[in-house]
Structure formats: structure tokens, C-alpha cells
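A single protein chain has been omitted from the complex, and every remaining protein chain is retained in its original position.
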Amino acid sequence: MNVFYLEYLKLKKKTRHWIGPIIVFILIMIAYPLTVEFLEKDLEKGFYSLLWISILLSMMLATEDIFLEDYNDGTLEQTIISISSFPFLIAKKIFIYWFMIGIPISLFSFLFSLGITKNLNISLLVFPFAMICSYIFLNLFVFGSALSLNKGSVLGAIITMPLALPVLIVLGKGVIAIQFGINYLELLLLLLGSLSIIITSVPFIVSYIIKAHLE
Amino acid sequence: MNTELIKAENISFKINENRLFHNLTFSLNKGEALHITGSNGSGKSTLIRIILGITPQSKGSIMIINNNNICYLGHKNALKGYLSVIDNLMLHGLNNHKDLNYYLEKLDLIKFLDVVVANLSFGQQKKLALLRVFLNDSDLIILDEPFVGLDKDAHDFVKNFLLKELETGKAIVYTSHIDCEIESKVLNLQ
Amino acid sequence: MYKYIFYFSLFIYIFSLVWGVLFTQEDFVQGNSFRIIYLHVPASFLSQSIYAAMAISSVIYLIWRVKLSAYLILAMAPIGALVTFLALFSGSVWGIPTWGTWWQWDARITSTLILFIMYLGLISLHNSFSNHEKADKLLSWLVIVGFVNIPIIKKSVDWWSTLHQSASITLTDKPTIDPSMLYPLIGSIIGFFGIVICLIIISSKVQIFKREKTKSWIKDYV
Partner (left out) sequence: MFDFPFKSIEEALYMNGHGIYVWSVVLVVTFCLIYAFAYYKIKLKKFKKKFNEPN
């Protein structure tokens, strides 16, 4: 059976877990201008830091119980004994989550960026950054939620947050680089490189951790 | 042809310095049923998980022929509460099975195909989970407490089904508190 | 042995603290608040050394499977958290009179904060696994990952300008502070080091009791 389709079906039916993070993201984005007085200049100043942090937060929300449900109802045991490549399944699952949550959030961040800065160039460049960083965050938080499978997501967040911080710093640098039009490509490539390492390593680590949990 | 499906020699299991069982030796051939009994906490489920290969044993060796061809039903039934019955069957790849309708009718589930699983009763959910056992074609069936929550009819149905499967040369491992008269071997963990 | 270390280091620590806090001349620039150095530097020095020690024992555990080193990791984590907390606290109190702010997002302070969070995470992680050996293994891997991550964070925050003074004592260069201030500082570092080692010894004893309570030799040990 096609795993992609099944995961898609599961996520689509769990509206709370699919739409929830996206809505939280949008709400933060809408709430932001209200907290600053409506001065265009001030809005732009803090917008991007807020953007990255809200992407981080919504990714954390999205992965909160990515494995918890399967763990509680016994699906994980079934898959481990029946499927030959568990890491591959995890990689697919993360991809589905990115496709269903990460990409919409990246699109929305493009729209909000356009709406606030009124600068198409910057917003177009922010879009790939958002795509890549949402995927990285998703992987990291999947790692965290696997670690804290039976302890709630806060523990996982504590452990994975330090790993996400360098990415946040690079993102901050990236926006500055875009605004001044210098070497943003390097930073994008740096993110892409770390993404490729993370994509390939996280599924294996996570599958090991989950097997350790099931023992 | 070798008919041995499971061959375990001197398995011991110990977790965090707590010893559950020690030096168990057993084997299982085609057409045999192994009934694992024992008091609560004696390690029945753990033994099943060792046979499945989820938990490694501390000592000893266990050999399972054809590791990937096992049908397993644990006390967690692997059903998604927010999906309908037919969607759940699809998750397990059973929605197009040729015998599906026969078993659905026998288990009184045919009316509930579009009902969300969370709204079914416990016994109905158990029956739905058992469908996976009925529709499988693997040589080794492993069941953890299969009779809990079933009514008399369903109990007899499951029992007869398992007896029929044994005749066709399959092997069954199950844990249960109640005797259900299909076993050919009993393993009692104190 | 333990007792000798304990009393010796306690004596040195108290002696150099009293010397440093009460019997040294006022600093030219910072005034009297510089005296926090005798509490701050040992703590911040050890907060990183303890993590390094944890990383070393994780490597030992992963390569040679020495059980004791796994217990050591567990024993050191809470103490590392405590020491890191002390470093953060004393640092931020020191910051009020000297920088006029109790917090500054620079490389050292940020990485120390992350270190603190990581200690907390590592402490709480171990309980979430039912199989202790697996938990030990995972914990050691995480310690190593964190050990790599700390310099990365430090480097990346370093891209911004920094307020924090560079280290007063390094192994290679001549010390930049006056000997009358330096000797009590060295004394307090040594004393604090000994005290922390004693703490680690007790807490690893607790760990051994916790994990090996079924073994017969532990009765003789008691």
C-alpha cells in the first residue's frame, strides 16, 4: 500500500494536527502588527525574527505527537515487525508533514512578508529560506518527539531547541544578507547542506530511538 | 522439509536487574499451538515481544524461520479512533481482500463500515482488529490476549478459526488467562 | 581519601574566598564588584569542564562499555547544571554594576545558557526510557552531539560584537591581572574544583546504589 497516501489520509482526517499549526502561525503573524504601533518602519524591523520563531513554534506544534498516537495504539509495533525499512518510512512521514504543513506555512510567510515589507524581491528570496528551515525544524523536532515519546513534547523541545539555535542564527544572517543584497546564496547553500545531512541522518536516529522505546 | 518455525534455547530475560524468566527452551512446529500462561507480570507479553524480535533477549538464542511473515495482534489493537472502519481496513491493506465481506458478516461488522472506530464498542473494536488475523496468509500467528472482551459467539468463532488454521499447517502462539482448548503445548511462566 | 580531598579543598576555597573578597585591593576600573570574580570564574570554568568530562565518559562508555562511566554521566549532569546556574547567576549579578545590564546576548553567555538548558534536558531524558542500558547509550550520544553543538553556537553568536571580557587566565599567555588578585583566584578555582569533585563522588555513589541495588557486593560495600 502506498505509504504516502496513507499518511496523507491520516493527517487529513486529523484536522487539529494538520490545520492547527498553520492557524497558529497565521494568528501569530496577524497578532504581530497589532502589538507594534502601525508604523511601517517598525514593523519591518522585527518582522523576520518573528517569522523564523513562529515557523519554529508551529513546527514544534506540528510534530508534537507525530509518533505518540502510533505508539499508543500499537501501530508502531506492527510497522516495525512488518516493514523492512523503518527509517525510510520515517523519512516519508516527515516529508508528508512538510508537504502538508511546512509548504503552506512557507507560502503564508511569503504572503505576510510581501504584505508587511511591500518588497517582492525580498519576499521571493525569503520563500526558499522558509521552505528549507521549516524542513530542518521539522526533522529536529521529530527527533525530539521521538526522544520524549512517552514524556510529552516539552522534554523533546528542551533537547532539540539548542540544535535549532544555530539554524535560527543563520536565518537571521540570511535576512540581513538579502536586505543588503550580499552573499545570501552562500547562506542558502549552507542551510541546504545542513538540511541534506539532517534528512539523511534523522530517520536512522529516530528509528533507533523508537526501537529503544518499544523494547 | 523442516517443519520447525520457532526454536528457542535457554532464553533468559532481565531488565534493569529484574529477572523475568530464566533458561526457557521451547520449539514450535507447523500445525502446533503454543499457549503461554502465567500470572500478571510474569513476562508473557515480553516473551511474545522477544519472539517478534522487538525486544532482544538477555541470554540464549531464538531462531524464527521467515521472520517477516508473522501476523501479530497485541493488546494494543493498532486501530485509528478517528478513522472509519473501512479506512482502518485500508490502512492495513485489507479493503480489497476477497474474504472480507464473509468475515464482516460473521462478526456483525458489515453495518458499521462507515462508522468512526472510536464510536464502536470495545468488543467490536477487538473484532475489527481480529479481522487482520483472519485475512492474513502468514505461517505464524502471534496473539496477545486474543479473547479478552469477546462475546460467546465471537469467542467460539475465533477458536474454530484458529483450529482450522492449525489444520492447514499454520502455527499459533498466544497468551491467555482462560483455557481455550486449542493448544498442543503449554509454556507456564511462574 | 574522599575526606582528605573534601576538607583540603574546602579549606582552600574558604581561605581564598576570604582572601579575595576581603584582603585584596579594590580594582581600578570595576571597583569592589570585581570581587565576584572569585566566585564567578571557578563556576564558569567548571561548567564547561564538567560537560567535557561528561563527553569523555560518554566516549568511554560507547567504546568500552564501562558501566561506571555511564553512572558518572548521570551523576555529573545535575552537578553540572548547578555549577552552570551558579556561573550564570554570579555573572549576571556582576554585570549589573559593571555593564549596567544583567544580561547580554554574547557568545559566552548565550552558550552558557544553552549549556544549562542542555544539562536540564539530559537530566530529564534518562527517565523516559524503561531500559536503562539503552537510555545510557542514547544519553551518551546526546552528550557528544551537544559537545559539538556548543562551539557551533559560540562561533555563530561570536559573529556579533561582544561585551564580555576575554579570559583572564589562559594556559599559554602570561596572566593579565595583578599577582595579589591572581593567587586567590587560582586558589578559589582549585578549591571549587575539589568541592565539585567531592559532590560528583557522592552523587555517583547515589547512582551506583540506585542502579546496582540487586547486586550482592553492594551489601558488603554498605
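Labels A, B and C are assigned to the chains in the order they are written; within every chain, residues are numbered from 1.
The working rule: contacts are C-beta pairs under 8 Å (C-beta built on N, C-alpha and C of every residue); 3 or more make two chains touch, one makes a residue touch a chain.
Predicted model only: the values in this text are computed from it and were never measured.
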Check: In the intact complex, which of the depicted chains does the undisplayed chain touch?
Finding: C
Next item on the list: Pick out the residues on subunit C that sit against the missing chain.
Entry: 17, 19, 21-26, 31-33, 35-36, 39-40, 43, 79, 82, 85-86, 89-90, 93-94, 96-97, 180, 183, 195, 198-199, 202-203, 205-206, 209-210, 213, 218-219, 222
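Here is the rule we use: only the chains that are shown with their structure count from here on.
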Next item on the list: Specify the contact topology among the chains shown, as one of line, ring, star, complete or other.
Entry: complete
Notebook entry, point to check: If you tally the C-beta contacts for B-C and for A-C, which one comes out higher?
Noted result: A-C
Checklist line | CA centroid of subunit A to CA centroid of subunit B, Å | finding: 38
Item checked: Where subunit A touches two or more other chains at once, by residue number -> 215
Item checked: Sites on subunit C touched by subunit B in the complex -> 130-132, 211-215
Next item on the list: Can you check the complex and tell me which residues of subunit A touch subunit C?
Entry: 147-151, 155, 158-159, 161-163, 165-166, 169-170, 173, 209, 212-213, 215
Notebook entry, point to check: Given the complex with subunit A, which residues does subunit B contribute to the contact?
Noted result: 49, 52-56, 68, 70, 72, 74-83, 87, 90-91, 93
